[in-house]
Every structure is written in structure tokens, then in C-alpha cells.
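Have a look at the structure below before the remarks.
Shown here: the complex without one of its protein chains, the others still in place.
Chains here go by letter, A and B, matching the order in which they are written, and residues are numbered from 1 within each.
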Amino acid sequence: MFEVELISADHKDVIHDVAFDYYGRRMATCSSDQTVKVWDEDEKGNWIESSNWKAHSGSIWRISWAHPEFGQVLVTCSFDRTASVWEEIVGEKVASLSTPSRRWVRRMTLDDSRTSVSDVKFAPKYLGLMLATTSADGIIRIYEAPDIMNLTQWPVLHEIANKLPLSCISWNTSTYMLSSQLLAAGSDETATHTGKVFIFAYSETRKWVKTDAINEITQPVTDLAFAPNPGRTFHMLAVASKDLYIVNIRGVTDASANTKLDIQATKFSDHNCPVWRVCWNMLATMLISTGDDGCVRIWRKNYTKDWKCAAVIKAEGSYPSYEPSLNSPVMTVSAAATAKYYKKGSISNPNQVPWH
Amino acid sequence: MDTRMNTFFVSEKISKTRWLPDNLQASERFLTGSWDMPSNFVRLWRLQQNQYADDYNEFVPRCSDKQSFNSDITGIEFVTTDLAVVSSSDGRITIVEIKRAVEDDILQQNAQSDVLHKFNASGDAAPCTAVSVYEREIATVGEDGRLNIISANDVNQIRRTLEADSIALTAVKYVNPNEVLTANRMGVIRMFDTRATEEEVAVTAFMTSCEDERRPNYVSALTSHPTQPHIVLAGSEEGSITVWDLRQPGYPASYLSAHKSAITEIGFHHREPSKLFTASECGELWLWQQQSNMSITSMEKPVAENVNPWLNGERAKNRINVTCLISNLRKSINTFDASGSKLICGSDSEAIYLIDNIY
């Protein structure tokens, strides 16, 4: 049914973000215990912790990997009002016989924010080594390292102020069939009932301009993500709010040759509870959404281009106390015999594979 | 020539294959090494008569034994008839021994070296990219640009190590007991004296020719003529063959454009030096057959008749016939070996191909 591997993360507190590198072979986790851990997958598929350090003086909210053409680079953002850029270097040999170690060093602290930095994301690689941060006071800052060989210089390129506090940000992954690069930010403000998702475009005047707000989404937004776009004519943005939204964005040219965006949002209420996080797979054919009800839902687009929930994975507190009867659950025991995964509900065919 | 080709799917991508050397008769045993698999193996195969007489595969290979490796196999060469050295991408070499039996042969691992190739800064192991053997001496090259000379009797003792290059080396070949050629990813071939110490630098270096000078062109395969080892042939990234006479290494003797993609292996038939084979990434395997000398009424002077056609530069193609044995396999043919009337090759299509009657 499933291949399963259980990793004991050994963080002292709950993990706030897990990020994988370009190849899915390195994992970085950050937590309320103010540390970052980096893990590597070996040839056998085992994940081994390779680094672990205290990165901030407050809870670390988010972490992001840069594209490998810039080397092994991470950025973290934290409640302590800073974001930090880290680079892995090959350490100096301590003694002539021992092998040099790899360690992560802090290259830069971005401390322009006056409030907690809620999200940080690297820009797509064709923009260079660039990142954007959002703060709880609603300011988006965009930084760039002009010299990729020297990661200690990160001048601020742009500051975009917003009235509402911002919780998340996402870069569009391509400019295919669009006239400019897009950035989306979401706010988790609860008081007002205005649109909570804002779209910014990089205009020809080399400034970021707010072009749209998605007014259908009025509930607080806690996460959003542009989908990777290998060759699609339209762009997708997933938004985690009181419900899950998948927004299709197209660039259109109107009669007077002005380009603007055509935005269509579709709501999915399957969770029946607030949605906290969204994550796309590498070809944007599947999406995971995190619900407040202890479940994640996996969405698939079928060949008619409709999104349907294909599977639900729920967290249980402990192992089941009943014996499974013949017709229903199929128990599968993983190699690490501590976790058991079982399937219940719907069809009893043991040959059934969830995402089809 | 009525060649027949048989295909056997083996569920592994094969990176290297070699017939077991058999002095008396045509060999029926061969080794294969795999790459990029969840577990890589060196397997010992034996050709057996097919039980189903009406099938048109006369021989069917059966795997007698295997040894597992945790990294890609990058080279297999025989030291003696029963000992082979295997190089792998974890930077080590391993000596394997074949114990022949009536029923099931056995393949066992005799010795494994330490990590021979390392990147200096991090100390990580660097892949060993190729291996060449002369009697009981083994030369290995790796991505770290190092050349190591090791004795087959004790693989843990490196006799010589030379920092040959600052970029990755892709091929190595002994041309005589004391001299070794290495080739790198820029297309530069250097000749080293194996008795030299670290301080002494290579004497000779030359570079492959290229159709378009602005494009990079690595050397992907290296070989020398079996009876005239001063003749060296290199296969390159663009699919061409450059030939040098080591007595005059300053300029190439011939340049032949051949395949449309990188040549993965180039080699002469062990006993028939008039036959050269080349295999390429786009799935082709060609036979280059030297034509027999003309009769005495030929216009060429007797001296010229003795010149190996490979050195004939522009006119080389006049005296060599090219036959396409396999074309359009769509997946790379990574390796081949010719012995007796049979040729075996391994491919990324996860199959091995046996061609018979190549005489």
C-alpha cells in the first residue's frame, strides 16, 4: 500500500515549517525551539540529521531553500523580527587526518522589520538570488544578493507597505503568457471583511504595484502558494483560508491593448474547517491542504481539469483498540514497527490505490 | 556478413560488460556491471544452449552469481583469467574472483580498496571514473583529477598518486608498461610515466579535435591498437574519433566524424586488430573493418602499405569499411566487448544484446 518511513525529529517543540531542496533529498525543519535542523537522505532512503543549530532568539516560522545553482542556501524568518540567510560551507580541517565537516554559517541578518517576520520565500531562479519577506505590520521587503559569490550583501530593493498585517507571500514561478512577474500576499486579519489576497506585479517602471485584490476571499488567509508552471497557459494560486481556494489567473489583453489579469477563484469546502497550509507537487498535478480538523487532504486534477479530493490522511492519537474485521481495514505494518497505517471507509478492495 | 542480434532484458541498466578471457576457445562467460539502480550488482553470466529449439535465440545467458555494490559500476577489467578489477563511483576499486564450476560458477569479492579518490576541500569521496590494467598493475582515474597506480596484489597500497588534472578525468589507458594516458572533460589527453613521482609533471599533452571549436568536447573513450600501441584512438562527446601516433603526438594523425552523439566505448576486437567497434549514446554500434591490403599491382609504395590505415588522415576512410551493427536503439549503448565470433553489449534500455557471427 504505502512505503513508510518514520523520522524522529528530535525538536523540543512543534515544527512550524518543513522545506525540501530542489531534488527532495535534503530537508530543513524549523521549530518553536528556535533551532533549525538539516537532514540528508542517503542512497538507502534513510534520513539522517546532518546539522542542527540555534538560529534565532524567537520561534522560527518559515524556512526556504534557494535553487541549487546558487549553492546550498537557506533563509529563515522568525518572531524575533529578523530573517537570516544561511550558507553551507565545507569547514576547515580540524586535524589533518579527520575529514572536514560541513557546517552552516549565517551570512546575513535582515533586520529591517519592526515586527515579527511571518513569511520568507526565495524568488524563482530567473530573477537571480532574490527573496521576499512579509511582516506582521504589513510590509513586504524584497532583497537581492547582486554577487552570488558573496552572500553577505543583500541590499533592499523594494519595500511595499500594506494596510493589513500579512501572513504569507508567494512568488509566481514563471511569466509565461503574462506581461510581468507576479507576487501574491495574504493577510490573516480578522476584523474587516475586505479581500485578503493581494496580487502585485513588477511594472515596467521597475516598481512593484498592487494590481488586484481577490475580493471573494474575505476570511483570514494563513497560507498561499503559486503552482509550479511547466508549460501551462494559465497560472494557479492555492489559498488557505476558512476554505481552500484554487485561483486560476490568466493574462488578458483588452480592446485598448492594456494587459490585465483575469482571476477566477474556486472554493472547496470539503474540510469544513479552516485550512492552514497548502503545498503543490512539482508538476502542480496534486495539492495538499492542511485542515484544522487534524486531517490533510490530497487533491488531484483529473483529465477533465477538475479538482477533486482524492485522499484524506488523518492523525490518530494512538493505535486502534479493536480487531479489524474481514471486510474493512487492511492493516499494513511498516518496517519501523511503531507506526501502523490503516484504511477505512469506502470500498473494501484491497487492491485499491488512493490517488488514481 | 550475416550477423544475428538477440535481446535479453535483465532489469538493470548496464554500464560495463566484459567477456572472461579464455585462451583456448571462444568464451561463454561474461561479467556485467550496473549503474543507477537502487542496488547495483556485478553479475557473472554464462551462455547456455536454449532448451526451446525453435526459438531463434540459440544461446540464453543465465546469471550464475552476483556481487552487490552500493554505487555505480564505472569500469571492469581483467587482471588474470579469473581476477577482475571493478571500479565504482564511491571512489574504490574491488578485486573479484571467478571460480568456474560445471554447474554454477561463483563470483566472490577478494579485496576492496579504501577510497582512492577524494575531493580535497570536503574530503568527500569522488567517483572513480575509469580503470586500466597492465599485467598486475592497475591505473585508476577519478572526478578529483587524480591518477592512482595500484598493484593488484595489494589494493590498499597506492604505489603512486599523481594530481593529474584540475578537472574531472574521464578515461585512462595503459599504452605500454610504463606509460599511461589520461583524458579529461575538456578533451585534453596527457601521458604520464608511472614511475614518476608527484613532483614530476606530465611530459606530453594533446587535445582532441572538434568540429566546432566553440563547443566543449570531452573525451569519453580511449583505446590503443592491440599490436601497435603507439596508435591511440579517442572517442569524443561530439561523436568523432581522433587518432594520434604517439611517436609524433603534436598533431592528430586522423580525425573521423562518426556518430551524432557521444561515443561511449571504443575498442578493438581482442584477436582481430583489423576490427574496431564504437558505441554511442544515441544507441548505435558500428564496426570499422580495415580492408585487407591490395595486391602488388597497387599504386601505393610498399612503405605506405605498412602504414596503419588509422593514421592515414583524410584517406583513412578509404581503407576502412563501416558497418552499422545496431542502430536506433533510442537508449545509450554504454558498453560492449568482442571476443571470438560474439559481441555483447549493455544498454540503458535495461537489456543486453548478443551479436553473433561478427566475422
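Going forward, a contact is a pair of C-beta atoms (placed from the backbone, for glycine too) under 8 Å apart; a residue touches a chain by one contact, two chains touch by 3 or more.
Here, contacts and distances are computed from a predicted model.
Here one chain is missing from view; checked against "Vacuolar protein-sorting-associated protein 25", "Nuclear pore complex protein Nup85", "Translation initiation factor eIF2B subunit delta" or "Ribosomal RNA-processing protein 42", UniProt names that protein "Nuclear pore complex protein Nup85".
Set against the missing chain, the residues A:84, A:133, A:175 or A:222 yield one that touches it, A:222. By the touch rule set out above, chain A reaches the unshown chain at residues 1-16, 18-20, 22-25, 27, 29, 31-33, 47, 58-59, 61, 68-72, 79-80, 88-90, 116, 118, 125, 136, 147-149, 165-167, 188-189, 220, 222, 228, 230-232, 274, 276-277, 279-283, 285-286, 288, 290-298, 302-304, 308-319, 338-346, 349, 351-356.
Listed for chain B, the residues touching the missing chain in the whole complex are 9-13, 35-38, 71-72, 74, 89, 119-122, 124, 127, 129, 143, 145, 165-168, 170, 185-188, 207, 213-216, 218, 237, 261-262, 281-282, 330-332, 348-351.
By our rule, only the chains that are shown with their structure count from here on.
Note: centroid distance chain A to chain B, computed from Cα atoms, is 47 Å. Of all residues in chain A, only 43, 90, 93, 99-100, 102 touch chain B in the complex they form.
In the complex of the two chains, the chain B residues touching chain A come out as 70-71, 121-123.
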